[in-house]
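Of the protein chains in this complex, one is absent; all others appear in place.
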Amino acid sequence: MFKKILVANRGEIAVRILRACRELGVETVAVYSDADRNALHVRYADEAYNIGSAPARESYLRIDRIVEIALRAKVDAIHPGYGFLAENPQFARAVMAADIAFIGPPARAIQAMGNKVQARKLAQRVGAPVVPGVYETLSDEAIVQAANEIGYPVMIKAAAGGGGKGMRRVDEPGEMASALARAHSEAASAFGDDAVYIEKALTGVRHVEIQILADTKGNVIHLGERECSLQRRHQKLVEEAPSVAVDEKMRMAMGSAAVKIAQAAEYVNAGTLEFLVDKDSNFYFLEMNTRLQVEHPVTELVTGVDIVKEQIRIASGRALSLRQENVVLRGWAIECRITAEDPYNNFLPSVGKITNLQEPTGPGVRLETGLYEGMEVSLFYDPLIAKLCVWGETRAAAIVRMRRALSEFQIMGVSTAIPFHQKMMESTNFMGGHFDTRFVEEKFEIRHGGSPEKERVAALIGALLTHERRQTALNIPPTHGANGSRWRNRGWKS
Amino acid sequence: MFKKILVANRGEIAVRILRACRELGVETVAVYSDADRNALHVRYADEAYNIGSAPARESYLRIDRIVEIALRAKVDAIHPGYGFLAENPQFARAVMAADIAFIGPPARAIQAMGNKVQARKLAQRVGAPVVPGVYETLSDEAIVQAANEIGYPVMIKAAAGGGGKGMRRVDEPGEMASALARAHSEAASAFGDDAVYIEKALTGVRHVEIQILADTKGNVIHLGERECSLQRRHQKLVEEAPSVAVDEKMRMAMGSAAVKIAQAAEYVNAGTLEFLVDKDSNFYFLEMNTRLQVEHPVTELVTGVDIVKEQIRIASGRALSLRQENVVLRGWAIECRITAEDPYNNFLPSVGKITNLQEPTGPGVRLETGLYEGMEVSLFYDPLIAKLCVWGETRAAAIVRMRRALSEFQIMGVSTAIPFHQKMMESTNFMGGHFDTRFVEEKFEIRHGGSPEKERVAALIGALLTHERRQTALNIPPTHGANGSRWRNRGWKS
Amino acid sequence: MNYTVLIGERTYEIRPDANQTVEINGEPHRVDFRNIEGSGFYSALIDNRSWQALVERDGDEYRISIDGELYVVTVQDERTRKIQKALNKTPAASGEFILKAPMPGLVRQIPIQVGQTIPQGQGLIILEAMKMENELRSPRAGVVQEIRVKPGDAVELGQTLVIIH
Partner (left out) sequence: MNYTVLIGERTYEIRPDANQTVEINGEPHRVDFRNIEGSGFYSALIDNRSWQALVERDGDEYRISIDGELYVVTVQDERTRKIQKALNKTPAASGEFILKAPMPGLVRQIPIQVGQTIPQGQGLIILEAMKMENELRSPRAGVVQEIRVKPGDAVELGQTLVIIH
């Protein structure tokens, strides 16, 4: 086992990985940008090193600095988390070249599966069904022509990466030019490669993915599926395991396809195979994510497998700690992504200082977070600030538990997606399992709708606080900053 | 299902029950003493009513007031939690007489099993092995004589209740008089009944208990065992499920004995059968707890059953939601009781205001708590302030996770048992599963032993804080009170 | 003392009396209101209903969050209300909507022109931030009066982008 691991990431996922290391008795090294000096991951690690200024390209994307720190701190291994350098084969190569283990797949697997066009070809070779379309990067003219042939709607996608960046759905020929322009520009800025490809936009489909684990001894298993259809602008918002659309037979079929693709790619470590599932339970391979997935906790909650620890064990050369027949699903898990975005205002990113924070806990609740009171949520990084996960004996039990946990989660200082999730958990379509990848954007609306009773309470509280200030003539400074709202009022009486 | 439930308790268990109610969509009513106006359970409930002054006998033990509030708030049911009135048959009777459901066993079962002497007789009737001894309440003279007959060491125990109150181990005749006096006096003040009985003190034994659930239709199942041997002065400190001392065959035998006793008592709702287990895997019935147990979460974590929700369903007349064959144990769970006691100073109760609080979270961690910043920990109530529970794939995984979670749990303002648990989780005896009920008191020692490195860091921080005060000449008030330690220092620089 | 509380377009008349009684729009309620010392929480028991709120103050405005729902509350006492009445100043919106940048970013596209009549929900500006392109829409119908930025501009938080009349 490794003695010391560097985590080349920030936020909740860095804390998640540091926790796994602490449990394994492995020493840890954090890296941080100037904006993250006070961050939880810096305080949680045994050692911490500054790697540059706030913009990611000056810090978390600096391969040279991260490898230099790794050598200086004498680590055995580096975990890249997700995002940033996680799917960058140059990074994996630089790490290996420095004689440090990369906790993730080999560079060649990242490269092979990272190119979405190549990955589809490989899936087709092993007989896995793929989404109809053209799996070549083409010129814009050829794409327009291909779109006419396979028929609208079509999807334009970046060849070099996922995460919704550089992705555009095009419903009619007239939208094609501007969609291509924006897809190229987003792909270029996100992946440094503006190549795009085209595929048929399937309608009424679900996004279902299979988690796999592969060790260096040639063992490959899958941990069942995750339902990730609830998306907005190709960003996942809610994930579940298992999926209401998948039964045991289909799980075995999808799992077996996933394992075959991973084997064909000579894949090692944790990975995710994404599929679309249509109403007739046909599934189509979409792409592979060659890293730890944001939503890995829901799989952990239903299988009991600690995916991050398995990643570390695999990278240290050990065999998988379980076989396919030991993977048993129990109950149901849901994850809500808590982003600093305003769901009442078109999900615009929200920035500010976290002035008050109350985290949910109790039975069946797991919170993955990098939040703390006093934290500055900035525009430099992804708006994901926490992941709220619950487990229940049944899907219904998980949903009501998520409602309970969301009601306990109080964050002041930035707008968050919590009200969106509250409304989603109350939606009859969600409760019934009736949704597809277009559900959030086409059929789900969220409006400000405070209850008259709560509004009266708010009015009362405002009046009493003013009354108290008048009565005691205390000089209370306005609450800009973290300590502000911690007034010294002792409680109003008569 | 009930529409509104009153929770006749406080602290972490009140919050636990309120959470279950919120998940079930049931409205809730809290009751509180003057000392608990700001408590979490008061703020968590939909309604809250004051029931008297701080001493429990003036509030949480006032049957009349609680029933009056229940009628006024028009609740369908009352959950008593544990402690206070949970095992008081008069309370159960008063609740039923007010035409309100009691979420617990019928009064006659509480009474029958609450008397430890009667319970043993019943266990003997159904063929369950019991601890050798004299199961009668006797005069002090008769007890002295009986002790000579069964041979020292012996246990003196209160007939009317458990929880370690009124319990004394007597190793030799000379200690008998004072032990009897103290047992009588503790029993009288704890249960209002000073009757005691005597049994053989088995040595080298473990305390293992079986959780059962029984519905009103005559279905009785067990949820496996909990290992509760780690005790101090008969107060449990650490609990696990399952027990290293129990294999599947023994689990079935103990479970079947537990179910038989419960059936013979015509028991309904959740209950716990306590056993002693000797080195040869013989087990002996000890007593029954006719209520929700403090340590119920470890069973929930390995079985996936929500015991509190089952209690509520049973009380509303529903059948158990699962059968014996659906009870499957997965992985391992451990609970550490976080008490406001100083483990470095003979576990003396510690009182004060919680000035800072950082709660553990992340994979496999469940915290049951009534703690909040600003809370006054007083001497009026039990020192249990939180329960830290973890789940792991194996016992070893659970232990390392507990270490990690304990290291994250920061409480300032009172001394807590956290350092005790940290040392326990590091103890080779505990890790090896080698312990019995006398382990904590006889073989486990805890000493102040900060590391030299941490001490240097503390010295450095002290110097820098003083330096900062000198430099900036800021007027920082001393930190008595909650806001005190939230200084405005911006970080020291050169 | 009497207080007038404004939330959105509704007003509440609130009068704290002795003995933990408060009149809300003339109706008396028993109120036990406490700050949870050391936290930003307030607890109110109103006729035994339990409410918990997080409160922030900014000038004369309170931002009060109850169960995750945020209410922006303005409180006026008798004196300030009388002054306002004298000035005959109506609060709330005029006929103008000013689109300000909700975050720093880069203006990518401006799909409108000055003088154009736009429906509610019309996209006004495409702003790039956090590597995503965000469409800023008009909350109501109107006429584009002024566009203060052009594609490629880097804008700051709060900077005026477009004025709709």
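Letters A, B and C mark the chains in the order given here, with residues in each chain numbered from 1 onward.
The rule is simple: a residue touches a chain if its C-beta (ideal position, glycine included) is under 8 Å from a C-beta of that chain, and two chains touch if they have at least 3 such contacts.
Keep in mind the model is a prediction, meaning the values are calculated, not measured.
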Omitted chain's touching partners, listed by label: A, B
Selected from B:R182, B:R318 or B:R438 as touching the chain missing from the view: B:R182
Candidate in contact with the missing chain, chosen from B:S53, B:T203 or B:Q410: B:Q410
Contacting the left-out chain in the complete assembly, out of B:R125, B:K217 or B:R233: B:R233
Interface with the undisplayed chain - residues on chain A: 30, 37-38, 42-49, 73, 353-355, 372-374, 481-483
Contact set of chain B toward the excluded chain (per top definition): 165, 182, 186, 189-190, 233, 342, 345-351, 355-356, 358, 379, 381-383, 406-407, 409-410, 412, 418-419, 422, 450-451, 454-467, 470, 476, 478-480, 484-494
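Heads up, the rule we're going with is that only the chains that are shown with their structure count from here on.
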Whole-Å gap separating chain B and chain C, where each centre is the average of the chain's CA atoms: 47
Geometric centre distance via CA averages, chain B-chain A, whole Å: 38
Junction residues of chain A - those touching two or more other chains: 407, 486, 488
Multi-partner residues of chain C (each touching 2 or more other chains): 34, 37-39, 41
